[in-house]
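Pasting in a structure now, in structure tokens, and then I'll have a few things to ask.
Note that one protein chain is taken out, while the other chains of the complex remain in position.
Here is subunit A:
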Amino acid sequence: MQEPVVQGMSYEQVYQGMKERNVKDSTDKLTKAHVTIAGAGGLGSNIAIALTRIGVGHLTLIDFDSIELSNLNRQQFKLSQVGMPKVVALKQNLQEFNPFIEIKTKQVEVTHDNVKELFADADIITEAFDNPAAKAMLLDAASEFYPDKPIVMGTGMAGIHSSNTITTKHPRPNLYIAGDGTSKGAEGLMAPRVMIAAGHEANMVTRLILGEKEI
């Protein structure tokens, strides 16, 4: 079978370039990993881009929502994508960075009733919701259906507080929570600080894939 060429680049070329700068011996492990990201907004779009760039091989993106103009101050979408389902637009954007990873999209609302099905094939569950009740629901349900899967979450990334108040915590086995823990969305949510929290989540996911379980 002939090797596929996308946007003028072969798989070999893209991965050779990636391996030149990825941490030594990480890329093959990343290529095999399956990360499911719940929420494709400020956290989720930034997490997905980071994981795509380093070659995480299988991503599932879940979000029920469509893109609005008020999303664009922090979410990785374009003016031309306003009105599109977030998961569809995000997949489009990710494929421009790396067309060779597998990206599944699910335009549904995550509820206690569908957590078991939605996260069945995930190695790592990544929470990237806006709504605090949805965050709590997902931790509750994940601990019920998948107590042995790591779950990486975010809470508190609003306002213009110091970057250095955002940390990753590890309060119980398999649970990692990034954020300042207190700043609420009503303060306003802006790309720089949301991206810090997203970076924390994405780096924790990366560490877990590569066998580092500590924060």
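List of remarks:
Throughout what follows, a residue touches a chain if its C-beta (ideal position, glycine included) is under 8 Å from a C-beta of that chain, and two chains touch if they have at least 3 such contacts; residues count from 1.
Operating definition for what follows: contacts and distances are computed from a predicted model.
With the options "Thiamine biosynthesis protein ThiS", "LuxR family two component transcriptional regulator", "Energy-coupling factor transport system ATP-binding protein" or "FtsX-like permease family protein" in hand, the undepicted chain maps to the protein name "Thiamine biosynthesis protein ThiS" (source: UniProt). Contact with the chain that does not appear here is found for just one residue of A:Met137, A:Ala191 or A:Ile215, A:Met137.
Residue in contact with the omitted chain (choice from A:Pro85, A:Pro99 or A:Gly185): A:Gly185. Residues of subunit A that touch the chain left out of the display are 39, 41-44, 112, 128-133, 135-137, 139-140, 143-144, 153-158, 171-172, 175, 177, 179, 181-186, 189, 194.
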